[in-house]
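Only one protein chain is missing; all other protein chains are in place.
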Amino acid sequence: MKKAAATTGYGAAIRDGFEHLLANHSEVFTIGQGLWSPWYVGNSMTDLDSQFGRERVIDTPVSELGCTGAALGAALCGYRPVVIHPRVDFMLLAVDQIVTQAAKWRSMFGGQVSAPITIRAIINRGGEQGAQHSQSLQSWFAHIPGLRVVMPSTPTDARDLLIASVLSDDPVLYLDDRWLYGLEEKLPPIQERNLADEGPRLTRTGPDLTMVGCSYSAHLCREAAARLSANGIECDVIDLRVLNPLDATLIISSVKKTGRLLAVDGDWRSCGMAAEVIASIAEALDPRVMRAAPRRVTLPDAPAPTSNPLERSYYPTVDYIVQRGLALVGAQQETFE
Amino acid sequence: MKKAAATTGYGAAIRDGFEHLLANHSEVFTIGQGLWSPWYVGNSMTDLDSQFGRERVIDTPVSELGCTGAALGAALCGYRPVVIHPRVDFMLLAVDQIVTQAAKWRSMFGGQVSAPITIRAIINRGGEQGAQHSQSLQSWFAHIPGLRVVMPSTPTDARDLLIASVLSDDPVLYLDDRWLYGLEEKLPPIQERNLADEGPRLTRTGPDLTMVGCSYSAHLCREAAARLSANGIECDVIDLRVLNPLDATLIISSVKKTGRLLAVDGDWRSCGMAAEVIASIAEALDPRVMRAAPRRVTLPDAPAPTSNPLERSYYPTVDYIVQRGLALVGAQQETFE
Amino acid sequence: MASLDALIQRNAGSLGTLADAEHYHEPVMIDADDTEALLAGLQRMILIRVVEEKIGDMVSQGVVKCPCHLAIGQEAPAVGVASYVRQGDRVFGAHRSHSHFLALGGSPHGLLAEVQGKDTGVSRGMGGSMHLIDIPNGLYGTVPIVGATIPIAVGAGLAAKMDGNGAMAVSFFGDGATEEGVFHESMNLAALMKIPVLFVCENNFFSSHLHIALRQPDASVCRYAEAHRIEWARADGNDLAAVRAVTREAVAAIRAGDGPRFLELVTYRWRGHVGHREDEDVGVKRKDDLAVWKLRDPISRLAVALEDIGALNRQQLKQFWTEAHVVVEEAWATATHDGYPPAKALLSRVYSGTMANKQ
Partner (left out) sequence: MASLDALIQRNAGSLGTLADAEHYHEPVMIDADDTEALLAGLQRMILIRVVEEKIGDMVSQGVVKCPCHLAIGQEAPAVGVASYVRQGDRVFGAHRSHSHFLALGGSPHGLLAEVQGKDTGVSRGMGGSMHLIDIPNGLYGTVPIVGATIPIAVGAGLAAKMDGNGAMAVSFFGDGATEEGVFHESMNLAALMKIPVLFVCENNFFSSHLHIALRQPDASVCRYAEAHRIEWARADGNDLAAVRAVTREAVAAIRAGDGPRFLELVTYRWRGHVGHREDEDVGVKRKDDLAVWKLRDPISRLAVALEDIGALNRQQLKQFWTEAHVVVEEAWATATHDGYPPAKALLSRVYSGTMANKQ
């Protein structure tokens, strides 16, 4: 992306969000690995430690489970911690505290406690990093009642949804993707929104095809839609933004209109977010409105490789999505591996 | 269930499987919490320790991650360990070793190593145990390439799929459900099968409706199908058996015939196994073959409660499935919460 | 199993006689402590004992259905530590926490309603025995995932440190929990950040059916505090005065800003791991040991000591027990007539949907 004047990148926008939170909400603090490092979390938290002090921007030992539990404990006691995991893969060591603790404490204790903890993890893949440094797994967390899951695809959302996540009284998993850090846009003034009111958004409209994605996949869908438009195919593009709890209304009304659905997700296929999108509309719509069978574009059923040629074929691309879109509108009944 | 002579229960059948493995395969051993306890894993491993020695039936400290990693290590060195987690909820502490290690080592090292580890976890819910002692989460693990996921719904499968899992050269997650321990049947002689050849099975046929489930849900589907039959509605019932990698062929051909699908799963809804079943047929079939929109029956979007009346309304029942089946065949377009 | 006996002996390690059921049957030494506090503590231990026995009976009758882990025999650690917990402190427990709840002043009715799944329960019928909360009394949560509340307590301590008001967090857990890696991660974090948290390990030698000799190379867990450079103390967990003494010192240091402290309180449970039976699912040797361990009863040993100095007489003691029974029976009766949570509670308590007020 070219950098136009007065625009802000995705990573810098996240930093703006943190700056706003730390400056305006004394109960907010951040804790996680790499917060005192110049590179660990990209440019998304640069110098926050010197700006707000190392008591509120806390770097930690290599103890994902313990640090996440500690953040939850502080959240139960009046604070709004953001626990940062520089990679989703590392966060998996903290699954118990996220899924069996944070997501359940409110209901388990009869609604008497809130756990306003935000777990921020970064999807950091590609660059020949391989199988253990590439997972996104949003589908896992979108499966858990009690846990709100947020995935911004634009700098503005990266900033404002971070703020909404941290100000929410519910536990929130906020996932940002390093592949979006290059995106730039002019940011509107900050608005503190109630996350409970946020949901999927229509970012482009057209009668021929509905494309749904989140985070980097939403970005790919937007790019693909532009390319398809050049081919005379106009698409509705829906950016999920909030994956759980999912409000499918917009997707349903869109597919009711287009009769065609392409669900794109940068996670695996089986029991994935793309499956949820398809199942949601399949249940909600009279099958006769469908002009073609819906399709998924996801990762292949394999761990991430390192070797460059394999890596290039592993991740969904704009080209591939465009192909799938054309095929769908052509409505050939093709199957892909 | 009444106990007819010469029949074996689901729990005892699992024990038969272990007995066969330990008696015939010297490289098999079992390790996990409660293996020296008279009650921890129900009757599924009773006295195996005295029969085969505590060197091959190892009880452990409360260290899920460490013990799972140790089992993986032994699997890389010529053994076929079965690591046992008495509850899925406890196993979540071991997610890194299951998902980021065991499932990936083969592909990550270019196919040069096999990790013939079986992770056996027990779904143990109900009985007012509450949110942290009720999870099943098969949808999570069915999402992971490299990990085979097995869920038997009958005593015979409980025994023979356990044997196939342990003899498979791939990592396998084997989930059994305490609610099935009451099931009894007459067991055929043991057959050592190749897990790679096992998959979904049609356990009842009928032209009106396809019902798909796994484990306890498959059992509920069979019961519901019998009841529906009394109402003149004949169903195909498909027991998934092997959730990952999923072979959807049977489901597709069945729905092609019936035009109606009810996907039942005892896990949560969003990004769940029921969503995968619906997405698989939606992608594969011409929408026009559907005589009604497919439907899911899953847990509600909430952690498990304890209070008895809430607990009774929380889990899918035969009655509820029957209702849904009738509605589907009546093809009313109703929505359920 | 002579070999196991031998193993257990070898394994006793630094616990010495504390690991031997034959010792500490005599009345506890109380001269160094405050009589009033000890009398109050005795009453509280009696209340816990009576509540637990009532729950045990109701479990055995099948009236209470949720899994209950009874603390009968382990009343002293809860009561002794609780006597130094003050307004603003936050306490966390685990699966065996009826004692912690009651020691902090929790209402017997709230507990007895909760184990029946009633809307009037402390967790509004959503948690049962294993998920208790009582924020007004400082109990911030007890959960059955072993070790899970340890880092959470460290986080509560971090919050207290940030608040800078001299409050502390308390983490109650058992010897089995020290086998969870998160216990070590939490200890390191607390030591590194000098977090005001009191780690209290109730070492009762068992993790469900397994004796610690079959789970760890040494029966004493203070070695972990040593490793993480956290000052520790060990005491007879069935001696209220001893528990109060080590707690007093540890809490003073914590409130003075010295960072975390660790207590190992050696005790024994009289019932099975879960449920009402005495010898259910227990490790070998336990059956024979239990009778001897009961002679290390925290209640009678304190009562006799108080009688010996004339601070208590048979009459008053009998009175304590009667009062406890009256309270408990009344609470139980009320709870049985209370209602269950409404159907909508299932979905209405999952999310708050609210957000912070602007500042």
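As written, the chains take the letters A, B and C, and residue 1 is the first residue of each chain.
We adopt the following convention: contacts are C-beta pairs under 8 Å (C-beta built on N, C-alpha and C of every residue); 3 or more make two chains touch, one makes a residue touch a chain.
This one's a predicted model, so the numbers in the text were calculated from it and none came from an experiment.
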item: Chains still shown that are in contact with the chain withheld from the display; value: A, B, C
item: Which of B:30, B:44 or B:97 contacts the chain that the document leaves out; value: B:97
item: Sole residue of A:93, A:113, A:240 or A:263 that reaches the chain not shown, by the stated touch rule; value: A:93
item: Identified contact with the non-displayed chain, of C:86, C:229, C:287 or C:318; value: C:229
item: Identified contact with the non-displayed chain, of B:195, B:237 or B:285; value: B:195
item: Residue of A:51, A:114, A:306 or A:323 touching the missing chain in the full complex; value: A:306
item: Residues belonging to subunit B that touch the chain removed from view; value: 24-27, 29, 55, 60-61, 63, 65-81, 96-97, 100-101, 105-114, 116, 145-146, 148, 164, 167-170, 192, 194-196, 245
item: Interface with the unshown chain - residue positions in subunit C; value: 179-185, 188, 191-192, 214-218, 223-224, 226-229
item: Residue numbers in subunit A that touch the chain omitted from display; value: 33-34, 36-40, 59-66, 89-90, 93, 127-133, 300-303, 305-310, 313-314, 337
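FYI, only the chains that are shown with their structure count from here on.
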item: Greatest separation from subunit C - chain, by CA centre; value: A
item: Most centrally placed chain, judged by C-alpha centres; value: B
item: Subunit B and subunit C, separation of their C-alpha mean positions in angstrom; value: 37
item: Subunit A and subunit B: spacing of chain centres that average the CA atoms, whole Å; value: 30
item: Sequence positions of subunit C contacting 2 or more other chains; value: 125-127, 131, 143, 145, 181, 341, 345, 349-350
item: Per-residue multi-chain contacts in subunit A, two or more chains; value: 65, 96, 100, 107-108, 145-146, 245
